[in-house]
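This report concerns only the one structure given below.
The other protein chains are all here in position, but one chain of the complex has been omitted.
Going in written order, the chains are labelled A and B, and every chain counts its residues from 1.
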Amino acid sequence: MAFDIYDFTSFNQTIDKALYDNLPPILAMLTEMVIIGVVFLLFYALVGLFLVYAERKVCAFIQNRVGPNRVGPYGIFQTFADFIKLLMKELIPINKADKILFNLAPFIVIIASFMAIAAIPFGKGLHAIDLNVGIFYVMAVSSLGVVGILLAGWSSNNKYSLIGAMRSGAQIVSYELSVGLSMVTMVILAGSMQLSEIVEAQRNGWFIFTGHVPAFIAFVIFLIASTAETNRGPFDLAEAESELTAGFHTEYSGIKFAFFFLAEYMNMFIVASIAATIFWGGWMPLHIPGWEGFNIVMDYIPPFFWYMGKTLVVIFLMMWFKWTFPRLRIDQLLKLEWKYLLPINLFNIILMALIVLMGWHF
Amino acid sequence: MENIITNNSIQQEEYIVNMGPQHPSTHGVLRLKISLKGETVENIEPHCGYIHRGIEKMCERLTYQQIIHLTDRLDYLSAHTNNEAVCLLVENALQIEVPERVKYIRTILDELTRLASHQLWWCAFGMDLGALTTYFYGLRDREKILDIFEETTGARLLQSFNVPGGLMNDIHPNFIGRVKEFITYFRKKLPEYDELLTGNVILKERTTDIGLLTLEEAINYGVTGPSGRASGFACDVRKHHPYSAYDKVEFKEILYTKGDSFHRYKARVEEMWESMKILEQLIDNIPEGDYAVKMKPIIKLPEGEYYQRVEAARGEFGVYVLSTGEKYPYRVKFRSPNFSNLSAINKLGAGHKIADLVAIGGSLDLVIPDIDR
Partner (left out) sequence: MNAIINYLKELFGGIKTLLTGMKVTGYYFVHPRQIITQQYPENRKTLKMFDRFKGEVSMPHDENNQHKCTACSICEINCPNGSIEVISKQVEKEDGKKKKELDTYIYKLSMCTFCGICIKVCPQDAIVFSQGFEHAVFNREKLIKTLNKPGSSLKEKVKE
């Protein structure tokens, strides 16, 4: 296939081989880790800053206003300026707060989102680690973030924060289920939990098309449940601005607040990239069986752009409904999960299994 | 075993949260002391007075013309209506008949005020529920009304356009055209409000059967305005005690019987439609005439007690004046709708979730400076 020109496997192997040939194994491994770490840190910071800017612009246009437009052309440096401001702000120590947990919480949140990035394939051969249970790993790691939120709410010694953290706990425990089950639906179709293989399986058509009805239902459920999992509107009960001032991060300031802020956007990015990977084919270009010329043209678009494009579309969807809907109440949130999403999801899995068994998918 | 039980006497303290005086959903400096049990609100204790400015006392050393500009600062979102109450009181006490033109213009400005106020309420209500986009749509449309105000009265919010005996100025030549333009514009935009929020299933779930107020309770608490009418309390002063030009227009008093948050919401949205109908009836028929009657420079009300009520955007606004025949009133008392509406909040909110309390507060449409005065 033409997109094999963008295969990074041999490139990675060359670097790997060169390092191991010239350095002792431990040092070589360390060097690799450092390189990957630096690359991801940069990527993380850039994507985080870009997403904050994108969110502000999208919500501005939806709300019929201009959005940030003072710092740089179209305000593109606004988030950098904000970031510098947050870096320079005072870290307010809270009396009677649990100091260790209070300081630990933002790191847990940000590390959880950082770990999840590692398994995501950005292109063929372009991932830090290709676990054979990739989906399982991503799910497990991304749900670690709630520990940080709970700690933040508990240790701030603030009543609003505590309510926010408890809400977040209840919310994530229930929505984790839907995220998992909708992923399971797709795993049935793909026949593998390895993310690179799931992408490969979509070579002749993305799962959202080949899996048709159940895949689409699974996608909608995944979108709803993962929005809830990342604590974004209309499920932003944990920070519910009009009810709990800022919820679990009320007491945080400066860079610690920035960590929570960045982690929220990165979680959104991770969730969107998982959605892009398992439903929309990840980095796989758009292929329509039979249209050879069209397929070859599509192949020449680098996979990274395909991947980013799909992720951004999903992120835009999430922003769109965040800025449209009112927030749900906590009991309605749980009702939505247990009364609607879960039964539909279980039914959907049976449907998908049936379709795969009978070979009714494309 | 016994030891454990006695040691277990950790007092079951109430989980008390102060919502306010600085809180995003109180729209001002109102403090609600809430006892919680988990997420459920057990008891709400409103503490007001954070923005008390002593306006009633200040009025005792001001002439009747000067009082008017202070009434702006009670419920700043129905400034014109409040002004009118004082003017009507003085005019009725001195038995002055103001020209028809004045009555018409006052009524038009009243309805514009009501529209602007309800638009702002709609924005804030959406925001209370977490839909931030409503805020900008509402403010965008409100801007048009504020422009009309600014052109004619010179101020956007606190107009002080009324004087005893008429108005400060005649209407601006562009006024009629602009109001008509606004009505055609807003008739197109108002259905958008319904699409965005009224029909939304989340809003319905959040507000239906929340904060029920029966007719009897509404009357007992003195909950007036759209909040009272949602419970079936026919309290529209415009309808039952018409003033200015309200006896010349046809309009429907929006009445519901359920009295939950959703119907309080609905009553206000419907009132916007009614307000536009009133505007349409009046705007083409403003009679020619003077914009004010010549008054004496020093107004002295005859000795006695006077009360005048008008329908402000949030309910019945009343002015009570006790005069000893001096140029200053002896005592002024404002019956502010928000104070009475707030008094019902414990009845409405207790037993619901925190999020519901925010929705209930939003549906009551409280303006805090009007509560504290």
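Methods note: a residue touches a chain if its C-beta (ideal position, glycine included) is under 8 Å from a C-beta of that chain, and two chains touch if they have at least 3 such contacts.
Worth saying up front: this structure is predicted, and the values here are computed from it rather than measured.
J.: Can you work out which residue in B:Thr133, B:Ser275 or B:Ser363 touches the chain that's missing from view?
T.: The missing chain is touched by B:Thr133.
J.: May I ask which residue of B:Leu109, B:Cys123, B:Ile145 or B:Leu158 touches the chain that does not appear here?
T.: Once the missing chain is taken into account, the touching residue is B:Leu158.
J.: In the whole complex, not just what's shown, which of B:Val90, B:Leu115, B:Val179 or B:Leu197 touches the removed chain?
T.: B:Leu197
J.: With the missing chain put back, one of B:Gln22, B:Asn169, B:Thr208 or B:Asn285 would touch it. Which one?
T.: Looking across B:Gln22, B:Asn169, B:Thr208 or B:Asn285, the contact with the absent chain belongs to B:Asn169.
J.: Contact with the hidden chain only, please: which chain A residues?
T.: Residues in contact with the chain left out: 58, 61-66, 320-321, 323-325, 340.
J.: On chain B, where is the contact patch with the chain that was removed from view?
T.: Its contact residues with the unshown chain are 62-63, 65-66, 68-70, 73, 133, 140, 143, 147, 150-155, 158, 160, 163, 168-169, 172, 192, 195-197, 199-202, 204, 297.
Just so it is clear, only the chains that are shown with their structure count from here on.
J.: Using mean CA coordinates as chain centres, what's the chain A-chain B distance in Å?
T.: 45
J.: Enumerate the contact residues on chain B facing chain A in the complex.
T.: 15-17, 23-25, 36, 39, 126-133, 135-137, 140, 196-197, 200, 202-203, 205-206, 353-356, 358
J.: Quick check on the complex: what are the chain A residues that touch chain B?
T.: Per the touch definition, chain A meets chain B at residues 59, 62-65, 159-160, 163, 167, 233-234, 236-237, 240-245, 323-332.
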